[in-house]
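Complex shown without one protein chain; remaining protein chains in place.
Right after this comes chain A.
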Amino acid sequence: MQILTLLGLFSACFLANSINIENSAGQFFSSGHTNNWAVLVCTSRFWFNYRHVANTLSVYRSVKRLGIPDSHIVLMLADDMACNHRNPKPATVFSHKNMELNVYGDDVEVDYRGYEVTVENFLRVLTGRLPPSTPRSKRLLSDDRSNILIYLTGHGGNGFLKFQDSEEISNVELADAFEQMWQKRRYNELLFIIDTCQGASMYERFYSPNIMALASSQVGEDSLSHQPDLAIGVHLMDRYTFYMLEFLEDIHPASKTNMNDLFKVCPKSQCVSTPGHRTDLFLRDPGSVLITDFFGSVRKVELTMDAINLTDPIKQMEENPVNGEEQKEVYSYADQLPVSEIIHQKPKQKDWHPPDGFILGLWTLILLVFFKTYGIKHLKHIF
């Protein structure tokens, strides 16, 4: 009965709104993208860099909540904080004091982890130059209609970002990788966010079109961490990402919030550093770019009233009754430790060995020659 009421209510409203639908149809594909991707990277190893993992996971949580599926997120975490032995609550990563918000969640999928997070792998993911057997979950399968969000966090300096405390990526390399992506038509628009010391230095060399970039600090500034937690013993998050997460938590798939609002996140009074942004490469006005264009995957749905005939129904495979024919063979399990078989197992001959007959023949020849030469009567001199 409730269903019927709902149906009635629904159809009435639908009729009233049908005029508006046609008017708004033009806005459906205004942003020019059809799919969304996210590459979220934490480049720091070791427990005291807990906050960098929490940074990345909080962005992961937001984009997943706003509709980008796990298959479209490439998540790279350089160390395992959740199941680290120092973590008092295993399988959790908290971004707020007093363990309020678990950003790790119960269904996280980490694509690159531990030693796999290297500069080489990161650049390969961006440019798509991966070995052929790489699984789909580890690839960025974007096209020229993809909006890509790239988020990096770690320790950096003027013009570089350290990976795993052992290697670094420079801003020139990063800019060239984006140019390669542009030339290979791997993105439609790209949003680059970096939370590291002197973060603005990382985007100043970009030269490819349609890139918008944000950084947590200007050149010469340090990015600072936010609250420490006494139970966990380290800082939980960096200031910039903390306030960005706070901002993103209020976003829902239908939000009209635009990029200009994101630029205002974390002013110097909160961040201590000065967040920077760069929009000169971007073609659209940031005020017209929705947050959900990058952080979410909002599908516009169009309904059709036309009936579609499926002319070619899927044919059912004819199942052959295999049981009909009698099989003679009776299967059996293998012996797990066949002792006598193992003892008599011949060691595999690795090197080439002359056949036994050849060796036998050779010895006979030697003996024949010996007796032919010395004869039987000389044997007493030998023995």
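Convention: contacts are C-beta pairs under 8 Å (C-beta built on N, C-alpha and C of every residue); 3 or more make two chains touch, one makes a residue touch a chain; residues count from 1.
Just so it is clear, contacts and distances are computed from a predicted model.
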Hidden chain of the complex, named as in its UniProt record, picked from "TP53 regulated inhibitor of apoptosis 1", "adenine phosphoribosyltransferase", "Eukaryotic translation initiation factor 3 subunit L" or "Phosphatidylinositol glycan anchor biosynthesis, class T": "Phosphatidylinositol glycan anchor biosynthesis, class T"
Sole residue of A:A54, A:V110 or A:L191 that reaches the chain not shown, by the stated touch rule: A:V110
Option from A:K89, A:R129 or A:K264 whose C-beta touches the chain left out: A:K89
For chain A, residues in touch with the removed chain: 2-3, 5-7, 9-10, 13-14, 17, 20-21, 23-24, 27-28, 45-46, 67, 80, 82-83, 89-92, 104-111, 113-116, 131, 133-138, 164-166, 252-254, 297, 300-303, 317, 322-323, 327, 329-339, 342-343, 345, 347-348
